[in-house]
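Note that one protein chain of the assembly has been removed; the remaining protein chains are unaltered in position.
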Amino acid sequence: MRILVGFKVTPDFESLREADWIAGEGNLADGAGVETRYVPRLLNCFDESALELALRLRDAAAGRSFVEPQLSAVSIGGSQVEPFLTTLLALGYGRAARVDVGADVDFAPAAVASILAACAHDSDGGDVLLLGCRSGPGDGGTVPFRVAETLGWPCLSQVVEIEALSGDDLRVTCLADDCLLRVTVRPPCVLAVGNAVVSRLRVPTLRDRLARRDVLVDVLRAADLGIDIDLLLEREPAGLIGLEAVRRARAGVVVGGETPHEKARHLLDDHLRAVIERL
Amino acid sequence: MSLSREAIVEGLQHIVGPEHVVTDEQVLVQSSVDNFRKLQNIFDVHTMPVPAAVVMVQSTEMAAELLRWADEQGVNVIPRTGATATEGGLESAVPDSVILDGSPMDRIIDVDACNMQATVQCGVPLQALEDRARELGLTTGHSPQSKPVAHLGGLVATRSIGQFSTLYGGIEDMVVGLEAVFPNGQICRIKNVPRRAAGPDIRHVVIGNEGALCFITEVTVKLFPYFPESNRFLGWTLKSMTTGFEALREVMVSGFKPSVARLYDPGDAGLHFSHFAADDDCVLLFMAEGPPGISRATADGIQAIVDTYPECTQVDSAYIETWFNDLCWGPDKIIAEDERIRQTRNVNRTTEISADWSSIGEIYAAARDRIVAEIPDITMMGGHSSHSYINGTNMYFNYFFNVVGVGPEEETTKYYLPIISIICEETLKRGGSIVHHHGMGKARAPWVKDEYGSSYYMLETLKQAFDPSGIMNKGTIFPI
Partner (left out) sequence: MRAMAVIDGTLGSAAAQAGALDAFLRDGLTGAAVDETVVLYRADDGRERLIELSPTRDVRLVKMAASCPDTAAGVIAEMARAGDVSLLLLAGGAGPELATRIACRCGGAVLTDVLHAQAEAGRLVCRRPVYSNHMTGRFELRARPWCVSIDAGWACAGGAGEAGPDTGKPGEGSTGKPGEGSTGKPGEGSTVETGDRSAGGALSAGGHRVLSEADETGRTVDRRFRDVELGPPPETGDLAGSRFVVVAGYGAGSREGVARIAAAATRAGADLAVSRPVVMNAWAPMDRLIGVSGTRTAPDLCIVVGASGAAALHWGIEGAGLIVAVNTDERAPIVANADVAVIDDGVAVIEELAGMIAELRR
């Protein structure tokens, strides 16, 4: 079995200050809006789960004398993605690639899905495409479903656990809308990882890094995958046209009155009644 | 004859009232360690003796009564405020210890903008004082990474230092006066004056005592004007730590006082700056602050000096400013880190030392190389210099390892202590100090005699004089 994990490296939004969230209009790809260039990069949290879950599938196979799955990882992005890919190689991913499309695809989920689908199709692709269920800054959560539609593969979302059964079958646990769903699926399939308990990627030792020092990160261009990125971006069915800041500071209105009784009365009548009626 | 656990609790309840004596088992177990054995709390595996009680101290007088009683009964007492200690200072080394928790004493007593000093009780979080000072356009100038969670009592007791120390100094440069209680119940107040030459500076008996001599109840610290709008940031990447130390030294000895002056090695830089630094890059960075003219002149002066090092490549100052804005570790980061450790068993530890300019580079390289060669399962070995002086600087070794093949309770013996031991050896060999700012705690106490040499006589005499029965935080600073 081949497992391909698609992951995204995002700016650490939490390290921006309130004042950095600047509203913008017009062509946001051209620099209007939020400046995240100066912020450290992180693995998108769901993708981090996916990357670790894949490693655990490999470990489990070794422990049960199954055929070890071949792991590869791909990310769309520039050179900032490289440290993450090198880490994955050190952890035993057989192949780590980045697709450098030379364009900002943060708000172009259809384009992203086309690229990932092409990667899965690729000769070195995977039978299982493991993705995070959503990633910032777009946070739309549509990519896994789009890829599944394109490939015609079955898709499970909000995946929280994956267990390998004999004969390449996977037993997948999903946190569905209203219940916990357990299903057996035979690859090929798309699995979109949600709030899994496993959420942190293990860390390779310096020795692991040394041992894999000579394995290089693959760099692919859109054209290598037969993709015309300009055309895809132009055809993106929904486009971001503006950004508004979200105000977070709370009002801190002090309620008037003399006694605790009076204050409680004012609090209830002026501020709480509607909320409590809705509870 | 020593008191039974029950008798200790009864005695405490009698003195302070049962409502201030905590005997909840879970609280006690968690109180048996600090960050030095944080894995024990993270994995809920406990090996240290469980304290008999935590007493929530409400006043100086209560502290005095408690200490007098403990002294008479020979009960070991561990002072505590913010509980962010990293070196085992809060560990209960002996059974049936009593934790004196000063966090209820959390009143900001006075913020005096005329005399530029603020007086607070020991349990005031530094962040609370800083916020109050900022309302008046002032700052404490003290900004340890633990600012949101550490309290003033502990910050003075550990001789802490903040990220802007190169301008404002360490806590010892900020404390003007204080109040402390000694084991015999004696309450001492050191008055607040700008300076005095009336004999030795007895503040230093209290500052850095780590709860091994007295319990700090009140502190008065300096205040400074706050000019955030004139902050300036500068940063460079370079390939060699040796060059970095040279540039850093030149800035310091040329008379400049940046508030932040740091040099990261490639490993440590990779953790913070991989979005602009290559994986073999060191990062040199500065921040200048103060009245606009001064901060401009400081930044210009530093720029001129580093410009003479062709190996240094300047980076957009926005990278440094963004990094600076996200320096402190609040509870959210601490919790996230604990969760990361729980899942990956990959632990981050730090050890900070200091030395003069001639030795620091060698200590750094020697310790780093030995640790990588001798200790298994290391995932990152690096460090940075973050507090510089005219005659030298510190090295904050920052390292990560995977805990493999042993339980969380053995992490210290298999990895952490052997690493500390290498760092201490390499530092002592070259005349440096084995503790720059976290305190000796219990972790580095075994090296105290080597650290002090012939001056250990003075240190030991302080302990004998102020804590003759040895009830104050057994094992801290002075090994058992």
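Letters A and B mark the chains as written, and numbering starts fresh at 1 in each.
The rule we apply is simple: a residue touches a chain if its C-beta (ideal position, glycine included) is under 8 Å from a C-beta of that chain, and two chains touch if they have at least 3 such contacts.
Remember, predicted model here, so these are calculated numbers, not experimental data.
Asks: Which of the displayed chains are touched by the chain that has been omitted?
Replies: It touches the following shown chains in the full complex: A, B.
Asks: Touching the hidden chain in the complete assembly: which of B:V54, B:A247 or B:V347 does that?
Replies: B:V54
Asks: Among A:G63, A:G102 or A:P237, which one touches the chain that has been omitted from the display?
Replies: Hidden-chain contact among the options goes to A:P237.
Asks: Go through subunit B and note every residue touching the omitted chain.
Replies: The missing chain touches subunit B at positions 19-20, 22-24, 26-27, 54, 56, 101, 103-104, 106, 125, 127-128, 131-132, 148-149, 330-332, 334-335, 338.
Asks: In the complete complex, the non-displayed chain touches which residues of subunit A?
Replies: Where subunit A meets the chain not shown: residues 13-14, 16, 21, 23, 34, 107, 136-142, 145-146, 149-150, 154-158, 171, 175-186, 189, 236-246, 249-255, 260-261, 263-265, 267-268, 271-273, 275-279.
FYI, only the chains that are shown with their structure count from here on.
Asks: Roughly how far is subunit A from subunit B, going centre to centre by Cα mean, in whole Å?
Replies: The mean C-alpha positions of subunit A and subunit B differ by 37 Å.
Asks: Can you list the residues on subunit B that touch subunit A in the complex?
Replies: 270, 272-275, 279, 316, 318-319, 321-323, 325-326, 339-340, 343-344, 346, 372, 377-381, 400-402
Asks: Which stretch or stretches of subunit A touch subunit B in the complex?
Replies: By the definition above, subunit A touches subunit B via 14-17, 37-41, 80, 83, 86, 198-206.
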